[in-house]
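Sharing a structure with you now.
Missing here: one protein chain of the complex. Every other protein chain is in place.
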Amino acid sequence: MSVLEVSDLSVSYATREGPVPAVRGVSFDIDRGQVLGLAGESGCGKSTIGLGLLRLLPRGTEMRGRVMLDGADVLAMAPSELGAVRWTQASIVFQGAQHALDPVIRVGDQIEEAILAHRPVSRRDAAGRAAELLELVGLPARRTRDFPNEFSGGQKQRVMIAMALACDPDLVIADEPTTALDVMVQAQVLRLLKNLQTELGLSMLFITHDLSVLAQVADRLAVMYAGRIVEEGPAADVFASPVHPYTMALAGAFPRIGDESFVQAPGGLEGDPPDPRDLPTGCSFHPRCSRVMERCRTVDPPSFAAGADRRAECLLLEDAGATESVPT
Amino acid sequence: MGEWRYVGRKLLQAGATLLFIITVNFFLFRVMPSDPVRLLTRQRGVQLSPEAQAALTHDLGLDRPLPAQFVQYLADTFRLDFGDSFIFPGQSVVSVFSRFLWPTVLLVGTATVLMIVIGLYLGIRGGWKRGRPLDVGSMGFSLLFYSMPDFWLAMILLIVFSTALGWFPSGGFESPSSDLTGFARALDIANHMFLPVLTLTLGYIGEYYLVMRSSLLDVLGEDYITTVRAKGIREDRVLWRHAVRNAMLPTISLIALSFGFVLAGAITVELVFSYPGLGLLAIQAIDSQDFLLLQALFLFASVAVLVSNLVADLVYSWVDPRVREA
Partner (left out) sequence: MTEPDAGAGAPTPEVATRSARSVVWARRRLSARRFWATYRRSVMGIAGLVILVLFALMALLAPVLVSADSLDVTKATGPILAPPSWEYPMGTDEAGRSVLALVVWGSRVSLAIGLLAAVVSMVVGAAIGIVAGYRGGRWDSALMRFTDWFLVLPGLPLAITLAAILGQSMFIIVMVIGLTSWPWTARIVRSQALSVRERPYVERARGLGAHDLQLIAKHVLPNVFPVIFANTILSIALAILAESALSFIGLGDPLRVSWGATLELAFDAGAPTIGAWWWIGFPGACIVLVVLAFTMCGNALEEILNPRLRQR
């Protein structure tokens, strides 16, 4: 059974100039114990999805579609139900833990706060649990008494991970968990996350702009562009043979060790992602696409099946004779 | 401990600032005036005999070279020896000063507590429910009262509540020649203080409201607030335990700096209500050109702001763990 089923999710931010679509009809599932990688350039809507799953977006943001978390629709919940679901069924490891921890509260207290909000335990037990959690992520238990500024960047991220596990959530949303860290620390944090995931059998939504990170942790891979998932499938297959030109470019932008051709001609994308207020007509990727066709300027491609358990939104697939896939 | 290093550094800085203040004071009264001897020894209306003037000149060290004067001034200041007042002959500046000090402490203290509590509360509520009637109302109120000269507001309140309605006395610290004691006296004093306190409070609530509101809005946009929300914490706890606590930090130092404005406001408000505090004393000193007294008053005002800044820095170090480490 799926821990998370998102179907036809759309999100529009309220601005002075009117609503701006950030996510435009996105569907995906995450099975128990599975890691779904969500990749894309900044501004493609991937972080909006991460926050939107727990309805953490600014007031006035409009959300449509369905977000079924353990069988209940998050978008239809009353505030009290929502408060109970947050952190117990899904928790978030935020991007750049630099600013994700309250600077004036001891980290132990911040972890305890989450436990006490959801579990009928005494303060002492909560404190004990917080200490255990720190040890679980490789920090000494006594550091519960320290303030966030006394931790290094990587340590803060470990604290954040410990906090995310405080209420044994069914799903952990990791939103760029390694982005602001230097390379060595990135690798350590990534290994920690992967180990915890296998050990505890966590389901995870792993959001990043860095495809090379996902190659190491993800079971499935979804690639976003301009608010849509343009390609989705088993991670290994998508990596080995991307079908969407955007995925190809994205994968090409990362060096593969031992790949001589990359050193000669690094792949990558020209131009910037489109302004969500002013999306191109047709396929929103067409102005940057290396294989653009005349039809791409006018026809918005639907989702096509692209092999076993794979789909992509690109007209090239239609030409190759693929059938339209029915959204799950 | 980083904490003690921080406190030590702040004390050192305050010491440097104190020295600066004293130097400014020296310059203001001894160097800038074209004839400091005359400035400091003249008195409107009364003619000092040449002998008396010479004696005073010598007493203040005005006949000595400037560096020597400065050293003596420093020594006198640290001994709190500011010479004798002209307005109150035969009384030292310090003794006059301390007589007028307490009414001002009472007035400014009461008003400051009220304006901080009300202003911060409105700022928290307004920032939290931004754009709601309370916020919009507070915003209009703040702008309006910010634009009002304190003394004008004082006179308007005086006309309405004293002259027209007769609810409050028109001025003074307490009823003259009354022999009230104990609680009755306290009530009488409070009755006299009501309008001055109201003026100052109304005049400065807006400042605290605006500072707190914008600080809270900044904090509400921070990632850690999203983290707290994601943890499923109740909204009122998000506000009071996390947002307000962080928003207080920048507010503390601004509160300290704006203390100078409140003191300044007290000058004209005391004048309007003929409230016998340091502000009224300062105006009497100006009117009768009692510059020794004025000098001491200016020094006091500066030191009061300096001390409130120092207190703010220390409170800051106590609330914000980041400062302790730096």
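Observations
Read from first to last, the chains carry the letters A and B; within each, the first residue is number 1.
The rule is short, and it goes like this: a contact is a pair of C-beta atoms (placed from the backbone, for glycine too) under 8 Å apart; a residue touches a chain by one contact, two chains touch by 3 or more.
Keep in mind the model is a prediction, meaning the values are calculated, not measured.
Touch, as defined at the top, links the missing chain to these shown chains in the whole complex: B. In the complete complex, the hidden chain is touched by one of B:A52, B:A68 or B:I159, namely B:I159. Contact with the chain not shown here comes from a single listed residue; of B:L60, B:I116, B:V272 or B:L292, that residue is B:V272.
Set against the missing chain, the residues B:S85, B:T251, B:S302 or B:S317 yield one that touches it, B:S302.
The residue touching the chain not shown here, chosen from B:L39, B:L74, B:I87 or B:L134, is B:L39. For subunit B, the residues in touch with the chain missing from this view are 17, 20-21, 24, 28-29, 32-33, 39, 143-144, 146-152, 155-156, 158-159, 162-164, 170, 217, 257, 260-261, 263-264, 267-268, 271-272, 282-283, 286-287, 289, 291, 294-295, 297-298, 301-302, 305-306, 309.
Simple rule for what comes next: only the chains that are shown with their structure count from here on.
Subunit A and subunit B have Cα centroids separated by 53 Å. Within the complex, the subunit B residues that touch subunit A are 222-224, 226-234, 241-242, 245-246, 249, 319-322, 325. The part of subunit A that touches subunit B in the complex is made up of residues 51, 54, 56, 82-88, 91-92, 94-96, 99-105, 113-114, 117-118, 147, 149-150, 160, 163.
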